[in-house]
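What you see is the complex with one protein chain gone and the rest in place.
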Amino acid sequence: MIAFEQVSKRYRGARLALDDITLELPAGGSLGLVGESGSGKTTCVRLALGLERPTSGRVTFDGAAYPAGRGGLRPLRRQIGFVLQDPYDSLDARMTIRDIVAEPLRIHRLPGGRGRRGDDLVAELLAAVGLPGADLRSYPSRYSGGGRQRIAIARALIASPRVLICDEPTSSLDVSVQSQIVNLLLDARRERDLSMLFVTHDLDLIGRVADTVAVMYTGRVVEIGPAELIRRSPRHPYAKALHDAVPADHPRCRRLAATHATKVPAAPLVAGGVERGVPDSCVFADRCPRVQDRCRRERPPMIEEDSLRSYACFFPLPDELMSS
Amino acid sequence: MARAVIRRLVFGLIAVIGVVTLAFVLEFVVPGDPAKAIAPRAQSPAVLASIRAQLHLNQPVIVQFADYFGNLLRGNLGTSYVQHQPVASLIGPRLLTTGALALAGVVAEVIMGSALGILATLYGRVRALVGAINLTLLAVPIFVLGLVLLLVFGFRLGIAPVTGGAGAAQLALPALTLGLIGAPWYAQIVADQMQDSLASSYVRTAVSKGLSDAYILRRHVLRNVLSPAITMIGLDLGAYLSGVVTVEVVFVWPGIGLLAVNALHDLDRPIVMGTVIVGAVAVVFFNLVADVARMFVDPRTREEL
Partner (left out) sequence: MTTGPPGLPRLAGLAGETPHAPALEISGLTVRYGQVLAVADACLTVEAGQVVALIGETGSGKTSLALAAARLLPRSAAVTGLITIAGYEVSGLTASDFRRMRAGLVGCIAQDAMAALNPVVPVGRQVGEVFAVHAGMDRRQAAGAAVAALAQVEIRRPAAVARLYPHQLSGGMRQRVMIAMAMALSPPLIVADEPTKALDVSTQAEILGLIGELRARMHSGFLWITHDMGVVAELADRAAVMYAGRIVEIGQVEQIFDAPAHPYTLGLLQTRRDLRSGPAGAPLFQIPGSPPAHGSERAGCPFLPRCSRSTQVCAEVNPGLVPAGASGHLSACHHPASAADATAVTA
């Protein structure tokens, strides 16, 4: 559905946000992007939404490259619904929720932008997202973070898109509300047969949401495959480090606050994320516990292990019993 | 940081060139014949023609512009039609007097405005009163305020001198006028910024470290107030230096503003253009200075474009 073909994105000031990324969201499938700050996952979202253009490479929708210019992008954007992270910023505080939810109809000149028919549509959708009977003339300020995300989801779905893009939709929410919102998104996807691109830093969440997961680090994809497989036996040391960093399930199993045994060397101190690696080396080299000479001299290509997964590492981890 | 400064310098230069060009263009748009303005009683067309030739008025526009620009670079702003003296030498001393007034005015408004803003922030009971004062000062037209002050302190109480002139005693009232008019702006900035700071997380951190209220105000809050205040000061200095016309006229303060007003009256174009250019350069210059000063005060702005 959406594909990144060797996409690189460089921002002003030589900041390389994406470095030769190749990803594919198959029609009807779900792709998860997992990474920490500076990994480039948000840049991918921006490219997928057509908000930015790649510096090199192509981003395609349904096989065709993203057109230039707002007018060209509009028919494409109609097919993409999105839910972003901050429920307090993503809704215009001065619009009623009816106008907010119906806005895509107006923008894409679909019936219902104004008037009674639109009201019914909006009310229907709001009920579907768990806000039945909500006052259409109310303002976002009346709703909690969870409520606002529901409104955002309704807005994302109203123009009957084919793709749903979610960028950390639950990170700003209370824990007890997060699963509700995720379930909403999963329901919506199933009922409408949407393709879904889900971006998060939460490894556990991505495992429950996406068929395929791409682990990103500093603008590159380091491993890609089924979430559970990557969790049980990661190949790339960064994927393993990420899993190791997740806090314990039970006080008996605590590791992080106990010892420093499996710590990954800390990131450098200057802001702006991790330092960019030299182009011809592995981007994780200066933090990798398994690093060798070759890693600093050559950039590891994506190696396909089997039809299921690939990784970019010269010295991948073998299968072993992972304590979850 | 050096790069940001240089970038601003370059933009400043471009701005000045733009203004100068615009001023030049205006010369052609404004009606009136310069030759007649110089020699109003000349009757013979030959005299007028010779004046025009002297002023190069018959040359192509580009040549005139090159002349004009070349003169500017040499500091030659032309010659006054009325006073028959180089404009530069007329503006020069006035620059100093207006400068003194501008400086005094800025000092007055910063002190009074900050005091009002700080009082309003720290003492809730005074807030409404300060608000009323601000509103009054904003609403009063500057010439009304000036005239009232002149009337009260000059004529009725006899404290301030009432004739014009550029002495220290004469500076008091016009500076006070400027100060009062400008104070509400600073009061607002100071109050807003202080409120933001006091409500901020880092002030709570400072409280949690057991620092005293006075220390926190001094070392943490006021420093953050400086940044927007500096921007405003730069704007004000530039604006005032281009001539605080109303105040100068009311108090007969011999500055650029008064000069410009009289020149307008006399249709003395070179002087008017001269003051426009000087004013533009002053604004650009002080904005630059304010930007650089702000970079010193607020390290976050150092990498900014």
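We just call them A and B in the order they show up, numbering each chain from 1.
Everything that follows uses one rule, which is that contacts are C-beta pairs under 8 Å (C-beta built on N, C-alpha and C of every residue); 3 or more make two chains touch, one makes a residue touch a chain.
Because the structure is predicted, anything quoted here is derived from the model rather than measured.
The chain omitted from view is touched by exactly one of A:D62, A:D92, A:E191 or A:D204, namely A:D204.
Note that of A:G146, A:G225, A:P300 or A:P316, the residue touching the chain absent from this view is A:G146.
Here the missing chain is touched by one residue of A:G63, A:G133 or A:P251, and it is A:P251.
Set against the missing chain, the residues A:E5, A:E36 or A:E103 yield one that touches it, A:E36. Across A:S141, A:S179 or A:Q292, the residue that sits in touch with the chain not pictured is A:S179. Across the interface with the omitted chain, subunit B contributes residues 200-202, 204-212, 215, 219-220, 223-224, 227, 297-300.
Mapped onto subunit A, the footprint of the missing chain covers residues 36-37, 144-147, 174-180, 182-183, 186-187, 201-205, 207-208, 227-228, 241-242, 244-260, 263-264, 266-273, 324.
In the analysis below, only the chains that are shown with their structure count from here on.
Our note on geometry: subunit A versus subunit B, Cα centroid distance of 52 Å, whole angstroms.
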